[in-house]
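Only one protein chain is missing from this complex, and each of the others stays in its spot.
Order as written gives the chain letters A and B; numbering starts at 1 within each chain.
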Amino acid sequence: MGDFLAFTAKRLFQGALVVLTVSFVLFSIMHMMPGDPIQLIDNPRASEETIERLRKEWGLDKPFLVQYGYWLGNVLRGDLGRSITTGQSVTSLIAGRFPFTLKLTLTALLLQYLVATPLGLWAAYKRDSWFDKCCVVVTSVLRAIPFFWLGILLILVFSVRFGLLPVSGASGPASYILPVLTLMLPRLAETLRITRSEVLEILREKHVATAYAKGLSEGAVMIRHVLRNALVPVTVMFFLAVPWLIGGSIITETIFAWPGMGRLLWKSVSVQDFPVVQGIVLLIAILTVVSTTLGDLLTGLLDPRIRVELRREQA
Amino acid sequence: MKTEAFRTHLGEACRNRTFLAGFLILASVVVVALFAERIALRPYDEISVREKLQPPSASHFFGTDHLGRDLFSRVIHGSRITLKIGVIAVTIQVLLGVTLGLLAGFYGGWRDKVILFFTDATWALPPTILAIAICAALGPGLTNVIIAVALVSWARFTRVIRAKTQSIKNLPFIESARAFGENDAALLFRYIFPNVVPVTIVLATLSLPATIITTTALGFLGLGAQPPSPDWGVILSDGMTYMTRAPWLSVFPGLAIIYVVLGFNLIGEGLRDLLDPRLKI
Partner (left out) sequence: MTNVWNNPNGHEKRLHRHEGGNGTAGDALPGAGARSGGESLRTEPGGADGTPLLSVENLAVSFRTARGTSRAVDGVSFSIRPREIYALVGESGCGKSSTAQAVMGLLSETNAPGRRITGTIRFGERNLLALPDRELSAVRGSHIGMIFQNPLDSLNPLYTAGYQTCEAVLLDGLAKASAMRRVLELFRGVRLADPEQKLRSYPHELSGGMRQRVMIAMMLARHPKLLIADEPTTALDVSIQAQILDLMLELRRSFNMAMLLITHDFGIVSETADRVGVMYAGKLVEENEVFALFDAPRHPYTRMLMRALPRGTKQGGRLESIPGTLPDPTEPYRGCLFFERCPLRVERCATEEPLLRRLGETHRVACWRAEEEEQP
């Protein structure tokens, strides 16, 4: 247990360091943007004094590192600045959108795993059966589909042609269907394939033969020696899917006019609303680091060898 | 001796159905890209307002877009862009990722820690977001998209090559080479590097699909090649605007993407089976 705690601490520290670096890089990029952010406030009634006041207020006259310091301090207090376009607090903007993105991505993630994992397990267990062959062929094609194109296609078929499902907005359960499918399907295929190949790999391993040789029943071998071992790579994949889903949500939300964070990000990028972009990207970085760290921790719990590997890495 | 080995490998490769399928698909794509002008009978940027938004017909196989341009021709020419971006981006990824991986795995110590840190930092953001951020910083355009996509995905190579280097560097034949007085650079390039080539090839081939999809996504968002360039992502983006009136604008470019990606997937899997089946990518 002792080295597991050490492992956890190390991972968390690394994560924090990474987020800090990202924030610094972000800040630097935004700072080096051509153009004076003040000028972008298209307010003809802003007098010279107002502009100067804003400049001072936003600390834009101070040296770079000091600005970064201020900014970081604000962030840690939950203040991500104000949107250049709307003047709203970035934090409140994000807070309004974030739940929608969360609902979308979580639904996609859970559904994806609930479907792909059992199917992958079964395909591996019944290797070369018609079911397995079917899975392989279907997933080969599904994996190759760009998810955003799938979204467009789904809209074409289900909304435009047959008028079955809403095209945009988050207006009730029916409106979830298409966006979730878009985010989910190609990755589902990928997950199924990887699960299948991982389980196939495990089935070939000698400890499974040992389990049989001991006299364990088929069920006991499958559950205790195959499934349990497969849990490790499945967990890894699960947590790695989170960043991808967040990334994919940008385009998906744009296509479906879903009022989430991704869409806000894209809009802000288009109009160069830096504070908003900064805030969202920072949040995404934190989310990503948190989920990968969680994944690492869980796998460390599940697989005792990983804790040793990490100890060795430190040496 | 080497030609004989090559021919046996080739024979083995051809017997692998996945590889063969992928190879055929890719070969067709390359042919199309090379001979785009001959295959697409019309130029891709010929505007004809009279013929705008026409459904597929004998004269326009895929129909026309909102400016009357022949979609078939645009898709065909777009294959060049796709291949170009994919290959260049992955090449950069390979150069960057493999070099760093070799260094990190071989030297260990502080170099390893620093490289690992940057590798992990790259993973802090989802690739799409990072790519968008980079594109937003650098501005739109094909070159910037290539850079963005390359910078986003090199980490995978570094990780794998680093692990492989670590497992090779302690093998006896390296020890004996060292005893012979070979210096670090020679060890790296003449002994270790050839052994990571198969992994690199497989990884590179399998990275192309994701690269292609990401670049198309960026094009879709308007961050890639600019009009009138027939980038597939751009066409899809146009297609969205005219979705109800001209669904073919959305369908065909997507099918093209699927075709190319499938080709790379299959050839990558085939190569993996042939070169290093234990690779779990």
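The rule we apply is simple: a residue touches a chain if its C-beta (ideal position, glycine included) is under 8 Å from a C-beta of that chain, and two chains touch if they have at least 3 such contacts.
It should be emphasised that the depicted structure is a prediction, and the values quoted were computed from it without experimental measurement.
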Request  = Quick one: jot down which shown chains the absent chain touches.
outcome  = A
Inquiry  = In the whole complex, not just what's shown, which of A:Ser159, A:Asn229 or A:Thr288 touches the removed chain?
reply    = A:Asn229
Ask   = So which of A:Ile177, A:Ala257 or A:Leu302 would be touching the chain we can't see?
value = A:Leu302
Inquiry  = I need the residue numbers on chain A that touch the omitted chain, in ascending order.
reply    = 124-125, 127-128, 200, 203-218, 220, 224-225, 228-229, 232, 302-305, 308
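Definition applied: only the chains that are shown with their structure count from here on.
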Ask   = Measuring from the mean C-alpha position of chain A to the mean C-alpha position of chain B, what distance in angstrom results?
value = 22
Inquiry  = Help me check something: in the complex, which residues belonging to chain B touch chain A?
reply    = 117, 120-121, 123-129, 132-133, 136-137, 209, 213, 216-217, 220-221, 236, 239-240, 243-244, 247, 250-251, 253-254, 257-259, 261-262, 265-266, 280
Ask   = So in the complex, which bits of chain A are touching chain B?
value = 14, 17-19, 21-22, 26, 29, 32-33, 140-141, 143-149, 152-153, 155-156, 160, 197-198, 201, 243-244, 246-248, 250-251, 254-255, 265-266, 269, 272, 277, 281, 284-285, 288-289, 292
